[in-house]
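Just one protein chain is left out here, and the rest sit where they should.
A and B label the chains in the order they appear, each numbered from 1.
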Amino acid sequence: MTQDSRLLLDVRDLTVRFPTSDGVVQAVSNVSFTLSRGETLGVVGESGSGKSVSNLAIMGLLNRNRANIAGEVEFNGRDLLTLPPNELRHIRGKDIAMVFQDPFACLHPMYRVGDQIAEAVLAHSNEGKDHARKRAVEMLGHVGIPNAKARARDYPHQYSGGMRQRAMIAMALVHNPSILIADEPTTALDVTVQAQILELIEEVKREFDIGVILVTHDLGVVAETANSVMVMYAGRVMEYGPAAQIFAQPQHPYAWGLLDSMPTIERRLSSLVPIEGSPPSLLNPPTGCPFHPRCVYQFAPCATERPPLVAPVPEAHPDACHLPWEKKVELGAKRAVAAIVGEDAA
Amino acid sequence: MSTPNGAPTEPAVADAEFGSADNLVELEHLTKRFQVRQGVFARGKSEVHAVEDVSLTVRRGETLGIVGESGCGKSTTARLILRLLDPTSGAIRFEGQDISRLSQRQLRPLRREMQMIFQDPYSSLNPRKTVGQIVGSPFVIHGERRAKTRVQELLETVGLSPEHYNRYPHEFSGGQRQRIGVARALALSPKLIICDEPVSALDVSIQAQVLNLLRNLQRDFNLTYVFISHDLSVIRQIADRIAVMYLGHVVELGESESIYESPKHPYTAALLSAVPRATTGHRERIMLTGDVPSPIAPPPACIFHTRCPRFHQGHCDVDAPPLRELEPGHAAACHYPLEKWPMTDDEIRQAEGALRADKPSLEGATQEA
Partner (left out) sequence: MFFYILRRLFWMLIVVACVIGITFIVFYLLPAGDPALRFAGKNPTPAELELIRHRLGLDQAWYVQFGKFIKTFFTGDQYGWPGLGYTFAGGSSVLDLIAARAPRTIFLIIGASTLWLSFGVAIGIISAVKRRTVVDRGAMGFALFGISAPVFWLGLMLLYIFWRQLGWTGGTGYVSPTESITGFFSHMILPWTALAMLYAAFYARMTRNNLLETLGEDYIRTARAKGLTERQVIFKHGLRASLTPIVTMFGLDIALLVGGAVITESVFNIQGLGYLAINSALTQDLPTVVGVVLVAAVAVAVANLVVDILYAFIDPRVRYA
């Protein structure tokens, strides 16, 4: 998929466990993916899928005393998971930056926005406060905040939701990071603002030639912005491949279920087809395939053998499902996104 | 409804429909303003124009969807219908009876007829009460015996097991908690249920479950819904008619299919085009610039003119467009409603039609996003 010189991040078998008094929470299990410059990786999943925890682990934002993290996260020739906290801190906010979901709560309410961005500048440079402030104003203007100089002196509560998220993005970009991780950046925003923010992230990606990991539960967002897609469920990867392929030929029953059950704006359906049941407990995940209790197509091996993440045929993308390839083709074709505009969903 | 320069007003769309026995709820020129004090030290008071001059009807057995972004007044409108708030002016009628000025005591018997389902399944259920107590509380409140069998029937109706009677809310998932809320709303066999973003806090795969449940219940129990949401995809799946709200005003009102297939108001068009879709390939999108103006100082005349790609100086910022029926069953409050759909950004900016009074001047009204 990528040339080596453009490869930014190589995650292999990332596993996160939280020991609690009730047992071990298997938050993330064997997640592997890569990210290159100019690529937007869309990570899709519902609550409990592990999509946020994986990224927190990559950034080193999980408390190492309370989480067991295994696997390899290779960035710039080094494994981030083995770095001492001090070195990781130099990468965080500088080479890899993260933007979170709720801009209302993500900025400190008692400090001015410009000062908070300047603080990000000063965290990784020695250039002095004036330089930091100028850079903050410059970035605010860059992300489309009008009157940046004046607005930098405002407090977060004087900004609207969209502006706060822009400020967060500005803050993330001050050191020209190679990777931007956006964890549900638009979920808490109105839909017209959402469109603006997604456009901004896309522009930023092109302009700075960075890699973006976009975490969301919204398949529509992924379809419009992602180059590659990773579908997660119960802490594991269910399907992973180029966006165009995943939407033209989805291969995993969970992906089919998502596409079927998502309320669509295209047409009113006579009835929606939900995925019955609820997401599984991460304390005692199901044996075999984690999705099998809710899967309409489950058969003999699903309850006992965990399906490996592997491409069923060389020209397809990897998925974690036991179903034979022909079945996947048949059922996937029915849900291909192009088909939604035509007839009723299966 | 009057324009700032005192010009005579056109009758609002809903006027023609008022008084029909088909209408369960009628809202006529409903306005709600909240007083706020600006800051700890300031002495001035300002008003938040939460709902301005809203006229709507809700017909028996239908689902009216109210859609809009945050701050548009949809939740406030819902609370006004239920008289959880007092209107500043205007009328609210339920089954022909004017309830706008009734006291809380007089409203009590009416509360059996109208109920609400809330957005957050985690905070709308009392964590200290069992499911049985929660679903049974409407009976107790209205002086009936809390029949255990009745409650268990209700639990079954919403897809839960009757054995859940003695469990506590924290033992359930978000989707199940929402079902408990639905059961509670159904307890006294109401006529009207207001659903305030009931699926917004749920996972996508669970949303469909709850939406299906709501649709089935409507069919089985002859319910009328007012369904509030910011999610246009969800609204499309459940609403028969839709009201689009912006900054406290209804900007478009009509049959659901008609609005989705051919929106008339530029704001509706922008909303529709902003929704991300699971279609790959390029799509025309109308980008609105800037942010929603403050409801404390709403723009004069047309409420949307500060962000509208079709803004005509001298007209849109002077005369407030009334909510007027453009096609049977489809009304919009716009001087230059869209002629067709879909339209590209450029097409939208060029307003055609007999309404155009003079050459459009778009200076300063639009910028590239």
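The rule is simple: a contact is a pair of C-beta atoms (placed from the backbone, for glycine too) under 8 Å apart; a residue touches a chain by one contact, two chains touch by 3 or more.
Since the model is a prediction, treat every value here as computed from it, not as a measurement.
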Inset, instruction - Among A:Arg6, A:Arg89 or A:Arg268, choose the residue that contacts the chain missing from this document, as touch is defined above. - result: A:Arg89
Legend entry - Option from A:Phe18, A:Phe75 or A:Phe100 whose C-beta touches the chain left out: A:Phe100
Legend entry - Candidates A:Val28, A:Leu80 or A:Met171 - the one touching the absent chain: A:Met171
Inset, instruction - Just name the one of A:Leu61, A:Ala150 or A:Ala333 that touches the chain not displayed here. - result: A:Leu61
Legend entry - Residue numbers in chain A that touch the chain omitted from display: 59, 61, 89-94, 97-98, 100, 102, 105-111, 119-120, 123-124, 155, 157-158, 168, 171
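By our rule, only the chains that are shown with their structure count from here on.
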Legend entry - Centre-of-Cα separation between chain B and chain A, whole angstrom: 31
Inset, instruction - In the complex, go through chain A and note every residue touching chain B. - result: 46-47, 160-163, 190-196, 198-199, 217-225, 243-244, 247-248, 257-269, 271-276, 278-279, 337-338, 340-341
Legend entry - Touching residues (chain side chain B, partner chain A) in the complex: 69-70, 173, 175-176, 203-209, 211-212, 215, 230-234, 236-237, 256-257, 260, 270-280, 283, 285, 287-288, 291-292, 369
